[in-house]
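The complex is shown incomplete by one protein chain, all other protein chains being positioned as in the whole.
We just call them A and B in the order they show up, numbering each chain from 1.
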Amino acid sequence: MNLQVLDNQRVAADPMLPRAVPIRRITWETDDTFTLFLDLDGSTSQFKPGQFNMLYVPGVGEAAISISSDPTKPRAVAHTIHRVGTVTTALAQMKHGDFIGVRGPFGSSWPIDEARSKDVCIVAGGIGLAPLRPLLYSLFHHRNEYGRIVLLYGARSPLDLLYRVELEEWVDHHNVEVLVTVDRSDSSWKGHIGVVTNLFTYVKLDARATLAYVCGPETMMKFTLAELDRRGVPQEQTYLSMERNMKCAIGFCGHCQYGPYFICKDGPVFRLPQVQHLLEKKEL
Amino acid sequence: MQTEDLSQLLRQHPFVADLSDQHMHVLAGCASNVRFDDTSYLIREGELADKFFLLRSGRVALEIDMNERGPLRIQTVGPGEVLGWSWLIYPFRWHFNACAVTDVRVIALDGKCLRTKCENDHDFGYEMLKRLSHVMERRLEATRMQLLDVYGSNSGAPVQ
Partner (left out) sequence: MYTIEEEGLQCILRVLRELGYRTIGPRLHNEAIIYEEISDLRDFPRGWIDEQEAGSYSLHQSDNDRFFGFVGGPHSWKKFLFPPRKQLFSASKQERGFKISASVDSDSTLPKYAFIGVRACDLHAIAIQDKVFANGEIADHAYSSLRREAFILAVNCTRAGGNCFCVSMNTGPKVESGFDLAVTEVSADGGHYFVLEVGSNKGETVLDKIPHRPAQAVDTERADTAIRAAAGQMGKAMNTANIKQLLYENSEHLEWDDVAKRCLTCANCTMVCPTCFCSTVEDVTDLTGDHAERWRRWDSCFTLDFTKVAGGNFRPSAKSRYRQWMTHKLASWIDQFGTSGCVGCGRCITWCPVGIDITEEVRAIRGEQRLPPSHDMEMSDNKAKETI
């Protein structure tokens, strides 16, 4: 095998090769979820909200992780990660100055232009809020071009809530209506308790003028989509982010296929009519 | 409070907003306007279920006492929603606690009074049952989803 050491330019040109990137810092959001802040060279890190990177730990493997930072600040790329497998556990042990490999960004993004002059309803379940945060940041940059922004966010318990400080900032400084619910709690929580779809009871949406963006576990998304439909939000105005096993992220390895789609390049963001008929099928 | 004023308040609540005038009058006869302070209990597990609450403002948490772990809260209800239907179902006992997590205003309906009126006027009874079944169905659906514990170890973003 004839291998040569490659310079950064060559590496950046090949989507199968990771570029070595240093970690700026790591902060813990909950006891099993953390955010990695990377020190990226601005020119190679432009991304759109909803896209993901493949994060590589040499010798351990790669994980597909949504980018969860502000797309207009490409030097401060961050990923919020749920520690749940070998690669994410290895990433959780990183600290300032360590290097990881990054490939990307890959995938389709949340469409924002169509939301101009419309209301936006974002429904996030669990770590699904992470790939939606860049969308919110993008909306904030031109806040007055959009109508209402409603965020419905559900998590397992109060201890599992992400970005708690920011949620308040979004209410105070960016005119976002934020409703948060948890599946269960003890008596210290004064907020809503119940499934995220319950929160629709407390917001009156102007359905036909609303664009909905949904991300969370697939089951939660299905319930949410049913509720949005019940309330009259048009399917063509509803977007969701799908998840499948990914190895290459460029449509070669075949793992992420969902019906005829490759989630890594036709998705992960889809307009609902594209996948509505597939969501109803079992074990696809 | 006068029955006419109560009818007005009732009209504003989505649960009964579209009742006929005649049935509204029947309902108002069992109604009273009540306020609960933050942290007070509207319902206590095991006690006689003699009230039906239509929430006007504030939030109430449904709570189950787990001896080993203290109270676990599994649901909140808010303005426009209803609380408690055990007044209609034998043996008419509460199965959970309900605690106000903010100051709460409700229209409290006397359970026994309501039950008697349902028995005597089946048309009225059917209107109540129709609305209650809808609430129960939605509550059951939501509870099922909570049971799935979807946030357990799953994530919403692409593979972790």
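Assorted remarks:
Here is the rule we use: a contact is a pair of C-beta atoms (placed from the backbone, for glycine too) under 8 Å apart; a residue touches a chain by one contact, two chains touch by 3 or more.
Because the structure is a prediction, the values reported are computed rather than measured.
Within the complete assembly, A:V84 is the residue of A:L40, A:L55 or A:V84 that touches the hidden chain. Considering the whole complex, the residue from A:K48, A:R156 or A:R244 that touches the absent chain is A:R244. The missing chain lies against subunit A, touching residues 1-6, 10-11, 14-20, 22, 58-62, 82, 84-85, 88, 97, 99, 101, 217, 243-245, 247-248, 250-255, 257, 259-260, 262, 281-284.
Criterion: only the chains that are shown with their structure count from here on.
Between subunit A and subunit B the centroid-to-centroid distance comes to 36 Å (mean Cα coordinates, whole Å). The touching residues of subunit A, when paired with subunit B in their complex, are 52, 63-66, 81-85, 87-88, 107, 124-131, 154-156, 160, 181, 183-187, 189-195, 197-198, 201-202, 215-217, 219-221, 223, 241, 243-246, 263, 268.
Within the complex formed with subunit A, the residues of subunit B that make contact are 59, 61-63, 70-76, 78-81, 99, 101-102, 142, 145-146, 148-160.
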